[in-house]
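Only one protein chain is missing from this complex, and each of the others stays in its spot.
Labels A, B and C are assigned to the chains in the order they are written; within every chain, residues are numbered from 1.
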Amino acid sequence: MTVLDHRHHTAVPGWLPGATAPRTDPAPLLPDVSPVRVLGTPALEKYDPALLRELYRRLVVGRRYNQQATTLTKQGRLAVYPASTGQEACQVAAALALGEQDWLFPSYRDTLAVVSRGVDPLEALTLLRGNAHTGYDPRAVRTAPLCTPLATQAPHAVGLAHAARLGGEPVVALALLGDGGTSEGDFHEALNFAAVLQAPVVFLVQNNGYAISVPLTAQSAAPTLAHKAVGYGIPGRLVDGNDAPAVHSVLTEAVERARAGGGPTLVEALTYRIEAHTNADDATRYRDDTEVAAWREHDPILLMERALRELGVLDDTLVQDAADEAEALAARMRAEFHADAELDPMSMFTHVFAEPTPQLREQADQLAAELAAEAEVGHR
Amino acid sequence: MTVLDHRHHTAVPGWLPGATAPRTDPAPLLPDVSPVRVLGTPALEKYDPALLRELYRRLVVGRRYNQQATTLTKQGRLAVYPASTGQEACQVAAALALGEQDWLFPSYRDTLAVVSRGVDPLEALTLLRGNAHTGYDPRAVRTAPLCTPLATQAPHAVGLAHAARLGGEPVVALALLGDGGTSEGDFHEALNFAAVLQAPVVFLVQNNGYAISVPLTAQSAAPTLAHKAVGYGIPGRLVDGNDAPAVHSVLTEAVERARAGGGPTLVEALTYRIEAHTNADDATRYRDDTEVAAWREHDPILLMERALRELGVLDDTLVQDAADEAEALAARMRAEFHADAELDPMSMFTHVFAEPTPQLREQADQLAAELAAEAEVGHR
Amino acid sequence: MNEASVAARAAAAATPATRKSTVPTPATPATPTMPTTVSMAQALNSALRDAMRADPAVHVLGEDVGALGGVFRITDGLTAEFGPDRCLDTPLAEAGILGTAVGMAMYGLRPVVEMQFDAFAYPALEQLFSHVAKMRNRTAGRLPLPITVRIPYGGGIGGVEHHSDASEAYYTSTPGLHVVTPATVADAYGLLRASIASDDPVIFLEPKRLYWGKAGFDPAAPVEPIGRAVLRRTGSSAVLITYGPSLPVCLEAAEVAKAEGWDLAVLDLRTLVPFDDETVCRVVRSLGRAVVVHEATGFGGTGAEIAARVTERCFHHLAAPVLRVTGFDIPYPPPMLEHHHLPGVDRILDAVARLQWED
Partner (left out) sequence: MNEASVAARAAAAATPATRKSTVPTPATPATPTMPTTVSMAQALNSALRDAMRADPAVHVLGEDVGALGGVFRITDGLTAEFGPDRCLDTPLAEAGILGTAVGMAMYGLRPVVEMQFDAFAYPALEQLFSHVAKMRNRTAGRLPLPITVRIPYGGGIGGVEHHSDASEAYYTSTPGLHVVTPATVADAYGLLRASIASDDPVIFLEPKRLYWGKAGFDPAAPVEPIGRAVLRRTGSSAVLITYGPSLPVCLEAAEVAKAEGWDLAVLDLRTLVPFDDETVCRVVRSLGRAVVVHEATGFGGTGAEIAARVTERCFHHLAAPVLRVTGFDIPYPPPMLEHHHLPGVDRILDAVARLQWED
């Protein structure tokens, strides 16, 4: 069967005057302008308590992961760390909304989502530690490399999802993006390709209010970023990004629609970057502490703990268990990152091509000779 | 006064939960899904008859221009011609909607708009004749060079409009684009910049149903291309692109809103490319004659003549006058293009930089010597 | 200039004795209707078709590659034979096309991307430089990207601005990319098959102005692999080192040079990356004089690399500096002037004359 048959170049429907009805009804594509929220609302009661507890546990562990990684930068064990502190609900819900066969396309800020997907922190953090570009096997864990050039991972997600669909596999790709990333041309091209191909892909924009120092008001004049969806003919959804169950349910719905052949969805999650852009950034230059303080009140873990206790699905034991697991992870990270990374300079030549070119072989020989000479000197 | 004061990095409004109302009300931004049309409707009666006659006259002249240019390709006097036959209403209305101080940013298909703006066909067509890249003085005629890399002229229009606004001049920029061009990243980035800067710029997408061979259905899944506007927080408008007064009025409204500080507008005009993509294209490979025939019935000149006669603002004399002017233009084009273009190979070096580099001077000397040697041989 | 005769001459000049195959034996036989004399465009079309027949992972995507068959008809008939799933008319967005191809390759497909013209590949350069060229390396070999990016390049066809850029330097100076450019009909087929079969990304530069030149051609005949230069004409005086669009003019110059007493060899590089130092240096050392010819602008052009590395490696064999004959350091001129920009026979022979024959 030809998947793309519906695109066959037959007549051009709807473009003769008198037949200008839209190709898609825009109404269902438009996001509700009040974001989906379930914490603190009766909707929460419909959730599986096991899922709620799982989300909570992962949030707590995730927060500790963020803190530990930030500490490691101060100790010089990580070169740089873009923390997702405050955005853990998005990170954790993104990982949980995917099945094992699905693919995650993270950005540099999304190591927590990668870790939540089961990748060891030591492997997830090589890029930021500085010992290797990508520390995990993307195919094995169905997670693309952390992507730094903004929005460039979005078309990759589309291509992978499209290929999987052509191959008849029920794979969904989830691309993580920031509010700033939505301004890049690649974002636009990816959403348009996804819509035209009806690729099983979900785009999650974590709108944390800033692209480094640039606030959203200087980034976009859209009613919401989710409103961008209608321009591609796909549904847009707005969700409280600090409400883990809400993010999870919006993403799950989008993932399942994509898996069922319903095409892509754009989800905007409203959240906040509590830390500076990275440890190298000075956030006092562009935002007030009062703003941060206000968002600390809307902390995803605080909200979650309060709501789950109210609902009666969380007790002190579970809270303690989560805290213990978090500490265990932190301890493991400290131990692992305080050991020096193993480095092999010759590896620089190994994976440029399937086979090194004659030129690379020459250059590798040159470096090997230099290293041998240095070792010689060191030895003497 | 600081024009961009409203973008000052103060608080981030609307992003704390409980305050998630959209930054712009989306409703007025959404296009009406039935395109604006005035021909054949009572609305036409509200138009200034002088304007209607002017539009008619220009349409007739424009059609003849398209035909003559196409003929010139067959005679080898133009290297290539992307005709706007069938799209004359958009071309003519675009030129007329602008004041003299305004700037037009045309694509390769828009030479008729350039000519309608007052540029001599000989100058407007150098690119397609092959003797020079740009034949006119863009500053003198406030018309950017014909742009071939798709959508790349859109950010130029934004930058120029923004600069004029900063300079306090009431200049509006109008960028012409095709349906295919809306898929490019530059389209997206330009619209976003325009919206954020509130630049006085209007984007007119001539949706002629095809990007070379690719039909709109394979280009976009949007309800209409005008729906893309809402994702930038600017108004989108849909208009019958073969209805010259309707295009003129939608554009004029957008231009005047921009001039008054109301920001950018995206206009989609529904039209059809009657000829092949260019004379080098074979349209039978991807579309049916029946489709073309249907659109010939909805011809912009046919529609206009019928409606104006009905309204009683057009008579045989005016029709004849327009036809005469069209023939005069065609005759002038034949005469001018049948003369060989004057060419100066040394001009290749003149405008690379303000001052030729030493390297370019050497290379110019080399070419001059070669030409002298050739002339010598020719002379003997 | 007669493209067909030049191409035929070029094909004849190849040395069949040294040929060996890297092209995988097609699972299905080559198009049975293959004529014995075909244009380079037809050979490329056959290569795509045969590759798609041989391997279901091969997918073609780009602008107008479907019903139209591409503006140069290189993909003619592919959608008809393989359906739109295998040969996809994409939306008009080159970064999107290449980025989508990256994702497809991550999944395990073997995408062949068509860029419509040289300058229209520029929107995709971020995807190319930051992902395509680096993905294998940045994942320690775990995510190779077997993508072929076909780019019709160069001038000489009367194209208007942005349609004639010889853009190879952008690719050759980017580590992680193979850069291949055929100059003969047989190489067009053989090198494209080899590029598609390669597990590394290949920038496959198609010389537009050779598309219509015809030559006798047998798709089953093996060609030299990627990475090997081929001597198209032997000679005893000096060697013209060239590739792609400039091979015919070099062969013509060598012909004309005979009258001036020079017996010029002509070396067709075929692959710019990886560079065939061995063959190039062997020829240069034996002759002691070399001129590099390409139509791209000279400053920072690929010819600079060729001249520099040949000089580094053959210095004491050189009777004269390695000279370069290239396009001028200017934006590509309007079509009516392009013949003044492109290296012609006279300009090549002027350079040969400067090879210090006196000593």
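By definition in this document, contacts are C-beta pairs under 8 Å (C-beta built on N, C-alpha and C of every residue); 3 or more make two chains touch, one makes a residue touch a chain.
Treat the numbers as computed from the prediction; the structure is a model and nothing was measured.
> Give the labels of the shown chains that the missing chain contacts, considering the complete complex.
A, B, C
> From the list A:N66, A:S220 or A:T271, which touches the chain that is not on show?
A:S220
> Any idea which of B:V36, B:L96, B:V119 or B:A157 touches the chain not displayed?
B:A157
> Pick from C:T148, C:T172, C:S198 or C:S246: which residue touches the chain that isn't shown?
Of these options, the touching residue for the absent chain is C:T172.
> Name every residue on subunit C in touch with the hidden partner chain.
Answer for subunit C: residues 95, 119, 122-123, 125-126, 129-130, 133-134, 137-138, 161-162, 165, 169-170, 172-176, 273, 275, 297, 299-305, 307-309, 311-312, 315, 318, 320-324, 328-331 touch the chain left out.
> Residues on subunit B that touch the omitted chain in the whole complex?
Residues touching the hidden chain, for subunit B, are 2-5, 7-9, 132-134, 137-140, 144-145, 149, 152, 154-164, 166-167, 173, 185-186, 188-190, 192-193, 196, 347, 350-354, 357-359.
> Just the residue numbers, please: which parts of subunit A touch the chain that's not shown?
Residues 79-80, 108, 126-133, 148-150, 180-181, 183-186, 211-214, 218-220, 281-282, 285-286, 341, 343, 345, 347-349, 352, 357, 359-360, 363, 367, 370-371, 373 of subunit A touch the chain absent from view.
In this section, only the chains that are shown with their structure count from here on.
> Among the chains, which one keeps its Cα centre farthest from the Cα centre of subunit B?
Measuring from the centre of subunit B, the most distant chain centre belongs to A.
> For subunit A and subunit C, let me know how many angstrom lie between their CA-based centres, rounded off.
40
> Any idea how many Å lie between the Cα centroids of subunit B and subunit C?
Result: the chain centres lie 36 Å from each other.
> Of all the residues in subunit A, which ones touch at least 2 other chains?
In subunit A, residues 7, 9, 185-186, 188-189, 192, 196 touch at least two other chains, as defined above.
> I need the residues of subunit C touching at least two other chains; which ones are they?
Within subunit C, residues 66-67, 89-91, 93, 95-96, 123 contact more than one other chain.
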